[in-house]
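On to chain A.
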Amino acid sequence: MIPYLACVLLFLIGLYVVISKRNLIKIVIGFSLIEYAVNLFFALVGFKKGALAPIITQPEQVRMGVARNFVDPVPQALVLTAIVIGLSTTALMLSLAMRLYEKYKTFDISEIRRLKG
Partner candidate 1 sequence: MARRFAYFIAGWIIWLLLGWTLNYQEVVAGAAVALIAAGMFGGYLPLQPRKLLNPVRWFWLLVYIPVFAWQCLKANIDVALRVLSPGLNLKPGIVKIKTNLKSDIAKVFLANSITMTPGTLTVEIKDDTLYIHWIEIRSDDPEEMAKMIKGPFEFFLKKIFD
Partner candidate 2 sequence: MRGMSLIVQVMTGLLAGILLLYGGYIILHGHLTPGGGFAGGVLVAAALILVSLAFGAVEQVERREYILSSIFESSGGLLFLGLAVAGYLAADYFFRNAGLFYIGRPLELVSGGIIPLANIAIGLKVGAGLFAIFLALGASRFVMKE
């Protein structure tokens, strides 16, 4: 139970950073925290106590179709996809932050207020 709660805590920390910080880069970092929290949670979902990593190392395992005591590999595959998505969003966010810096010469979001409402 504690690992799950830790994920939720990490999520909330990230949300706090995104909401309260004024620096664009810190917002991106906060967003990364949120993403890690969700990914970690998803990876934990597939965990089984005492199970092995789902990798086949011997040809015999394939031939005999031995169902070893593996952890669920599906969440790991999904988390990998989610990480790739997270990577691209982080890259895009950072490039937007850099563009904003070039335009306004500051990372402070309270000075970047061309848009109201």
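For anyone wondering why these and not others, all candidates are chains of the complex that A comes from, given by their letters.
In this text, contacts are C-beta pairs under 8 Å (C-beta built on N, C-alpha and C of every residue); 3 or more make two chains touch, one makes a residue touch a chain; residues count from 1.
Note that the structure is predicted; figures quoted are calculated from it, not measured.
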{"item": "Candidate touching chain A in this complex, from 1 or 2", "value": "2"}
{"item": "Residue ranges of chain A touching candidate 2 (in the complex, touch as defined)", "value": "53, 55-59, 62-63, 80, 84, 91, 94-95, 98"}
